[in-house]
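The complex appears here minus one protein chain, its other protein chains still in place.
== chain A ==
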Amino acid sequence: MVKGLSGRKKPAEEPVLPKVTICIAQDGDEVYFRYVRNKKIQNLLTLYCKEKNIDYRSVEFLFNGKRIATGRNANQLGMVDGDQIDVMTHNIGGG
């Protein structure tokens, strides 16, 4: 447990909500998932990488063009059915 967090009050219990359909898209390839709304999104993303056989650290996940805070869940990220997560590979430029 991180020290700074221990003093905090436990947040109010969130209602258990049904699943949400999320599309994960990479270079035109789309995969649909039904995923629990209040489980952190990172688990889904790691699962995706495992299935696609890609290194989790080699890619970036974007929702509406912005980097996803992977510790959050679909509710916190404001995701609704049909929302899409874009998978982008890092562009390394030495120039």
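Observations
Here, contacts are C-beta pairs under 8 Å (C-beta built on N, C-alpha and C of every residue); 3 or more make two chains touch, one makes a residue touch a chain; residues count from 1.
We take it that contacts and distances are computed from a predicted model.
A chain of this complex does not appear here, and its UniProt-recorded name among "Ubiquitin-like protease family profile domain-containing protein", "Glycerol-3-phosphate dehydrogenase [NAD(+)]", "Trafficking protein particle complex subunit 6b" or "Proteasome subunit alpha type" is "Ubiquitin-like protease family profile domain-containing protein". In the full complex, chain A makes contact with the omitted chain through residues 2-5, 25, 28, 62, 64-65, 69, 71, 84, 91-95.
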